[in-house]
Every structure is written in C-alpha cells, then in structure tokens.
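Note that one protein chain of the assembly has been removed; the remaining protein chains are unaltered in position.
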Amino acid sequence: MPFSPANPDFAAVVRGSFATQGLMQLIGATMERVEPGAVDIALPYRDDLTQQHAFLHGAVTTAIADSAAGYAALSLMPAGSEVLSIEFKINLLRPATGPRFIAEGRVVKAGKTITVSRADVFGYSDDKPIQIATLLATMISQAG
Amino acid sequence: MPFSPANPDFAAVVRGSFATQGLMQLIGATMERVEPGAVDIALPYRDDLTQQHAFLHGAVTTAIADSAAGYAALSLMPAGSEVLSIEFKINLLRPATGPRFIAEGRVVKAGKTITVSRADVFGYSDDKPIQIATLLATMISQAG
Amino acid sequence: MPFSPANPDFAAVVRGSFATQGLMQLIGATMERVEPGAVDIALPYRDDLTQQHAFLHGAVTTAIADSAAGYAALSLMPAGSEVLSIEFKINLLRPATGPRFIAEGRVVKAGKTITVSRADVFGYSDDKPIQIATLLATMISQAG
Partner (left out) sequence: MPFSPANPDFAAVVRGSFATQGLMQLIGATMERVEPGAVDIALPYRDDLTQQHAFLHGAVTTAIADSAAGYAALSLMPAGSEVLSIEFKINLLRPATGPRFIAEGRVVKAGKTITVSRADVFGYSDDKPIQIATLLATMISQAG
C-alpha cells in the first residue's frame, strides 16, 4: 500500500505510545515492524493468557490485533495526534495454539478524522503461519 | 427475557468454566450474577490494565464483555456443551475510568448451534453507572 | 432514554431527508415514529425484495435497520447537520417472514462528531412481533 507518512518521526511516535501501554507489557507483547500504514505486534504464548481450553484467549488475540490496527492508523497521522479505537469487529477463525503469534495491522483507508484499519493474526509453529483471526476496525484521530 | 435453562446445573457449569480461564485471573475479573441468559462480570481498575492515557485498555473492556456474553450463551446450553466466540463487534463509547467495571452479558437469541448475545459495560464511580461499551457477539455451541 | 434534541425542528429534518432517499421509495419503506433519539421505519413484504428462499432479503432488512439507526442519530444533531453511516454490523436472527416489518432505531450514545445507534427489526404477523435482526452502527455528523 502506497502510504506516505504525515509525520517523518512516525516510527518514534508509534513506538513511544506503545511503550506506555500497561496492558501490552502485562501480556508480553512487543512491537516489531513499523512502516507507514503497517505495524506488526508479536506475542509469545503464556499459560496465564488462556481461555478454558488452554488456547490463547480470544481477548488477547483481540488485544494485539486492535493495537496493531490502531498503531498502523497512528503511523499516518500528523505530529501531535493520538488514536482511539471507536469500534472493531473480530472473527476468531481457529483455535490459537502458537507458540508465537503475530498481528499484522494494515490501514485500509486513511482519513483526516476517521481511519479504517484491519489486522490479521497468525499463529506460528515451526515458522509456518496459520491465520487465527481477522479484525476490521474504525479509528479516530484526536489532537494530543 | 424469559429464558429457561436446558441444564439445571447451568450456574455451576458457567462458574466452573470461568474459573479455568487464566486470563480472567490475570486481570482480576470475577463472576457475579449468573442467571439463565444473563451473566455479569466485574473488574476493578488496575494500573497494568491500561492504554497509553491510563484508561482501562479497550482490550480489557472487550475481555470482560466477550466473557459475559459467552457465558450468558453457555447458561442456556445443554449439559456437556462448550461455547466459543465465532466473532464479535464492540463499540467503545467513552474513556473507561472506573474504578470499578461491570459487563452485563445478555442472550438476544438462543439457538441449537448459534447463539447471539450482547454485553453492555459500565464504569462505576460512587455507584453511578456510566456506559463505556456495547458488544454484539455470535457464539457457537460445541459438544464438550 | 432521556435525549433532548439540539434542533427543535428535528422531526421535519428527519422526515425531509428520508423523503429524498430513492432506495426507501423503491422498496416501499415508510417512516413512522420520529422522536428524539428514536425513529421507526416500516416495510411491507413484497415478492421482489426476497432472497433465494422467498424470505425478505437480508440486505433489505439491513436497509431499514441502517436507516432507522441513522435517522435516530440525525434527530439529535444540530440544525444543518447531515448523517453518514461509517459502519455497521447486523446479526440476522431468524428467517424474515412478515408480512410487515418494523425497524426500531435507537441512539446508544450521542456525541458531537460520532453517534452510536442500534436498531432492532421485528416481523409482524397478526400483531405479534418476532425479532429478526439486530444492528449496531457508528454514525458521523457532517455540516450540511
């Protein structure tokens, strides 16, 4: 996708905001790729992130998908902007086994106020990705 | 809503399943009301459950909303059933301040295979509820 | 819900906008109740509004639900505003038989820019309503 960033320091802004999210630290998520309109977040499996069948809890899958989609949106916003999720929908496609997960956030349509993003989440075992979820989100830009 | 449970032990089933969710323990959520088609989940605010502005992270709001909606669905299923979220959409309505949150899960339409549930999440300060989110979900029943 | 309208002429604005929608005329929808934050739209069954099993097509159910939710939002906006659907999700709960349908649009949270609305759609046979769908939508206000 041919997006050009409005803020040349977008990567520092995105990584700086991510570092202040208590929840991302609590679950052990890390920010990987940060490009204009594209942000990837990684997460290792952990026993305390599970639902009743010991798979990764759908809410944790959602957490990294929403964050990836939101920071993909933020990467295209002017300096001083902040991003909020207005809403999102997620389809949980398969049991989330892992042991490692990547959420790939991508901007679908960037706007002055509203940005629409998606995120696909993959479980990795032996480097072979299996898609476990897809999210579609509406983000709003706010002056910081 | 006049739902009658298919399993007379529905409350024990629902509470037993909730107790095995590592994530609910990690974030400190507790199950409150359990009635046929209606389950409430409570959560106190905590510093490590936040997004970048120190509000409750949308993914945590989502976690208790999805769980409340899913267990409301499970409360109406036959003995031996398990519930999985196929998908959900959530609108985050206001900044989530707290210091206490309740997610009220309610069944909209119960079916043999598919159950549709919703959940409204409220922040409580001085006993006055303010709605912070609403979720609409599709659940599937699986033999245990 | 205790909403007070920003524009005393809200009902005329809502009915006037509805009257200009080619699609609503094409399918034979009519606007019934218009109150602050609450708009109902009615539709009679017709053979050319069907899917492959002769039930009302889900897209027609969606059309009246989205319109009811959008006009409920518009009813609370200042004079000169226009409303656009940013996005919505709908769950189709049961086969839509009729012969008459009502979509009840209700505002969940009204904001300066963003309004969240829902709509429940009921089929009527012999005055007994059966819920056939529920929609959750995000609307944006624009200066006219």
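Chains: A, B and C, in written order; residue numbering restarts at 1 for each.
The working rule: a contact is a pair of C-beta atoms (placed from the backbone, for glycine too) under 8 Å apart; a residue touches a chain by one contact, two chains touch by 3 or more.
Quick caveat, the model's predicted, so the values are computed rather than measured.
> Using the touch definition up top, pick the residue from B:Asp40, B:Glu87, B:Glu104 or B:Asp120 that touches the left-out chain.
Selected residue, touching the omitted chain: B:Glu87.
> Going by the contact rule already stated, which one of C:Asp40, C:Asp66 or C:Asp120 would touch the omitted chain in the full complex?
Answer from the full complex: C:Asp66 touches the omitted chain.
> Residue by residue, what part of chain B touches the chain that was omitted?
86-87, 89, 113-114, 116, 138, 140
> Could I get the residues of chain A that touch the absent chain, sorted low to high?
89, 91, 93-94, 108-109, 116, 118, 131, 134, 136, 138
> For chain C, which positions touch the chain that isn't shown here?
Spelled out for chain C, the touching residues are 17-18, 20-23, 25-26, 47-53, 57-60, 62-63, 66-67, 82, 84-92.
Methods note: only the chains that are shown with their structure count from here on.
> Could you work out the angle of the rotation that brings the CA atoms of chain B onto the matching CA atoms of chain C, rounded to the nearest 5 degrees?
180
> Please report how many Å separate the Cα centroid of chain A from that of chain C, as a whole number.
33
> At what distance in angstrom does the C-alpha mean of chain C lie from that of chain B?
28
> Report the inter-centroid distance (CA atoms only) between chain A and chain B in whole Å.
23
> So which bits of chain C are touching at least two other chains?
Residue numbers touching two or more other chains: 89, 116, 138.
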